[in-house]
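All protein chains but one are shown at their positions in the complex.
As written, the chain order gives the labels A, B and C, with residue 1 at the start of each chain.
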Amino acid sequence: MAGSNYGTAFRISTFGESHGPGLGVVIDGCPAGIDFDEDFIQAELARRKPGQSRLVTQRKENDGVQILSGVFEGKTTGTPIGMVIYNEDQRSKDYGHIFDKFRPSHADYTFQAKYGIRDYRGGGRSSARETAARVAAGAVAQLLLRKVGVEIKSYVSQVGNITLPQDYADLDLDLIESNDVRCPDPATAALMEEEILAVRKDGDTIGGVVTGLIRGVPPGWGEPVFDKLHAELGKAMLSINACKGFEYGSGFAGVTLRGSQHNDGFYQDEEGRVRTHTNRSGGIQGGISNGEDIYFRVAFKPVATIIQDQTSINEDGETVIVSGKGRHDPCVLPRAVPIVDNMAALVLADFCLRARSGQW
Amino acid sequence: MAGSNYGTAFRISTFGESHGPGLGVVIDGCPAGIDFDEDFIQAELARRKPGQSRLVTQRKENDGVQILSGVFEGKTTGTPIGMVIYNEDQRSKDYGHIFDKFRPSHADYTFQAKYGIRDYRGGGRSSARETAARVAAGAVAQLLLRKVGVEIKSYVSQVGNITLPQDYADLDLDLIESNDVRCPDPATAALMEEEILAVRKDGDTIGGVVTGLIRGVPPGWGEPVFDKLHAELGKAMLSINACKGFEYGSGFAGVTLRGSQHNDGFYQDEEGRVRTHTNRSGGIQGGISNGEDIYFRVAFKPVATIIQDQTSINEDGETVIVSGKGRHDPCVLPRAVPIVDNMAALVLADFCLRARSGQW
Amino acid sequence: MAGSNYGTAFRISTFGESHGPGLGVVIDGCPAGIDFDEDFIQAELARRKPGQSRLVTQRKENDGVQILSGVFEGKTTGTPIGMVIYNEDQRSKDYGHIFDKFRPSHADYTFQAKYGIRDYRGGGRSSARETAARVAAGAVAQLLLRKVGVEIKSYVSQVGNITLPQDYADLDLDLIESNDVRCPDPATAALMEEEILAVRKDGDTIGGVVTGLIRGVPPGWGEPVFDKLHAELGKAMLSINACKGFEYGSGFAGVTLRGSQHNDGFYQDEEGRVRTHTNRSGGIQGGISNGEDIYFRVAFKPVATIIQDQTSINEDGETVIVSGKGRHDPCVLPRAVPIVDNMAALVLADFCLRARSGQW
Partner (left out) sequence: MAGSNYGTAFRISTFGESHGPGLGVVIDGCPAGIDFDEDFIQAELARRKPGQSRLVTQRKENDGVQILSGVFEGKTTGTPIGMVIYNEDQRSKDYGHIFDKFRPSHADYTFQAKYGIRDYRGGGRSSARETAARVAAGAVAQLLLRKVGVEIKSYVSQVGNITLPQDYADLDLDLIESNDVRCPDPATAALMEEEILAVRKDGDTIGGVVTGLIRGVPPGWGEPVFDKLHAELGKAMLSINACKGFEYGSGFAGVTLRGSQHNDGFYQDEEGRVRTHTNRSGGIQGGISNGEDIYFRVAFKPVATIIQDQTSINEDGETVIVSGKGRHDPCVLPRAVPIVDNMAALVLADFCLRARSGQW
């Protein structure tokens, strides 16, 4: 009934607080025989970790992952994979000033209301630090997806009012990692970087959008009527800290079109594959992949922690001033990219395995 | 592993095709002792059923629901509630012209690819007729939610390019049912109606947006980190036929704000309740309700069935003309409103019960 | 959180009370393309139904099943299969004499304590009538298992003190249906029948044991560490009304053996298959099938309803006399056989599909 697990066939259970001893994840259901590339997992964690560039928080965490089980002689064994990341930079003393305060637009109040108790240090379980466990698990999911030719590429397509004008098809996605923003268009990336630094200088924060792209999914993944492929993708993205919206294919903009403009006509290509001329469906029809590219957009609000005084209340209902301190993210977007990638991987690995059980 | 069930504590399992003998739902986990208002369930089904106004398909279905179990002497007994709706207007002959064709932007191809077989009559399981079972179950969820003071009100806020200018707070939501569009502003409703009729005249279709509003949810509902309240709401909405996007609170528009503009400061009101001055959080913080109004927007694409010739292929890959016939919906939005209401009710009833098991 | 569903991949959700309008089941996860033999389903229900012989209750129910969905042109479509059995012989008036009484060793008191309300007519949800839905679903599971060569044969091996002396290997299992007891040894069956009729004459009841046998399961089914094949089999059997115990392989008797006597040595047979010389493991090692016969024993207590006056209390705690009436089962064993068969089928179909998702 609690909600720290995800997936049906490729099932994960995460744990850990921002400032406790450590966090981690158990994967139950990863098939046997997958080459276990620990370096790749570590590399994905490095893309998410704090301190990686001047655009993100300067906290220091190595985020070294320890594999405790489920791997033998370099391959998965089909048994649960336990992974732990110890917290290094705990500095509990930093949080004495907010232990009884409800920071605006944080989860301090709701955790207190729900549980009657909370680990206030760094937001405890509500901290985005929790996503490290998701990234570790998602990286394993990516290892599985590689075997069936599925590739996931997300990138930052908007920061504040700065919007990437091109569609994914017109971009060189190999450039995503070429800059600190993770925007594949260098010119736009430069503008975004400028904006983020300006915002940081003001002690403020800014939101943005990540665009996700998934290639190589064969027709037939997704489980109607509730566990539609895009519905689970949406849930997965919305479960990421600071996410406020999700759309796929034509999205919100598509509502103004007429059916005659919006429909994707089918044709058969030269290899005999069923294809569509256009792809407003976003690679998914009736909740099932149709073999076309899957693309979607994920909205992230500005981070709630700002380096400005804000008025709020404490647990006793008294008015207090909340003052942000030092090492926060002015914009989560650059670090959100690997989280989006790996949450998508968790969704797809699960559907990959679910599709197998239903095929006769 | 299949996906026709939803919920953890208030769990439903739906079944049924558009043109089979019938469809229905089993609810497992509805608490005992709830007054079972069968008329209300039937009234909710009437809001969804075809033929209710000139804005929707003119197919005829009474959608009379039969209660098979779980209710005794007017009250729920805590045992599973089985409900069946028999299909009356089956007219299988209507579908001979499409039995081997893949209609553009329908799920014909993906169902064929996934299962190797499909009930092509009226879209079979992929037909929006399936949502009747959701509405029946959601109406029971609403009966449960009434007991804890939760109320759900959705309405049409956009049809094509016609957008309702007011926020929900500035609208009289008692007017939702005052017109066929289900838009609470009569002037905008009239424009929307005009647009829908124009589209219908062209044999075409148009999309739109439903805005959802939930009032009375106490602080503490929602289960981090994956089953956040808004993540499950998003999944539930995205699982509705034709849905392309979901946002809550400040949504996609909020990404352009700075944290200092976006944050919702806390205060204590005169009754000692913790409140926020603004509500860009949309009533949810860290995935848990904070007691404020929950609001969200759901995008629906234009219906794929149009009364125009379209080019597509059949199962053999041959190019064919698909010609829509008679009784389709020019715009799903009016009928989507009760579906949004009742899917939201299913999400909330589930979280209501989940919250109980965790409270000590 | 309620418990009227079973299975992970081949998942069923049952509903229905003894004297409500009807009962039924939804199967979510049955693969597409299975020949749907409705006559077989009906035949399995006939093996369970009341009135089939003089050894069982003389209540009349045809138990005709109606298929509402998931089947098209004689084959399963991969979508949920909804099935309903309407109750015909409701006779609510029969139950006026017990509506507020707690019958000894029935579930009247515990349902009242748990739910605060109960449908007292014929035991409501706690009636063994509920197993009709399991049999219908299990029969579909058997159709699936046929495709992979799995066969299930259960029979009565004990009634009261009358015990079948032979092991399953020394019996002609084609004789199970040759007598009303469903014991494959005619001589023992005659003794059992005599005992049951004697018990009936006394207005009393008697317990017994069903032995289950499963042939053709390939190595590799079962999911350690909690969902071991025998653990799920045990749960499934124990969930049947009146079941008090389960053992498999060497069972309780095996505890007196030494390891050197108990161990099953491996060898390779002429076709290269790995086999064991003996089979005290009961076809399961470490919770996973090893390809040998799976066998188990299920204990059923004497039916609680007897035609004798018993002292008990009513809802107000007052001492009352409970007097059994007419049409009860003197011994559930003959009717338990198809229930054991079909519960085993549900367990195996589920593991069959689960094994598929994990194989790479």
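FYI, a contact is a pair of C-beta atoms (placed from the backbone, for glycine too) under 8 Å apart; a residue touches a chain by one contact, two chains touch by 3 or more.
All values reported here derive from a predicted model rather than from experimental measurement.
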Sole contact to the chain not displayed, among A:11, A:235 or A:328: A:11
Chain not shown: contacting residue from C:231, C:294 or C:337: C:231
Hidden partner chain, touching residue among C:58, C:166 or C:239: C:239
Residue ranges of chain C at the interface with the undisplayed chain: 1-6, 8-9, 14, 102, 104-107, 109-111, 113-116, 125-126, 130, 158, 160-161, 199, 202, 204-209, 219-220, 222-228, 230-232, 234-236, 238-239, 244-252, 254-268, 272, 274, 276, 280-282, 284-291, 297, 299-306, 308, 310-313, 317, 319, 354-355, 357-358, 360
Touching residues on chain A - with respect to the absent chain: 1-5, 8-9, 11, 13-17, 20-24, 26, 28-29, 32-33, 66-70, 72, 75, 77-82, 84, 114-119, 124-125, 353, 357
Residues of chain B (touch criterion as defined above) contacting the omitted chain: 1, 9, 29, 31-34, 78-79, 147, 224, 353-354, 356-360
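We take it that only the chains that are shown with their structure count from here on.
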Chain copies touching (chain A, chain C) - same or different residues, decided at half shared: same
Chain with minimal offset from the mean of all protein Cα atoms: B
Distance from the mean Cα position of chain B to that of chain A, given in whole angstrom: 26
Cα-centroid distance, chain B relative to chain C, in whole angstrom: 39
Inter-chain centre distance, chain A versus chain C - centres from mean C-alpha coordinates, in Å: 46
Per-residue multi-chain contacts in chain C, two or more chains: 1, 9, 29, 32-33, 78-79, 353, 357
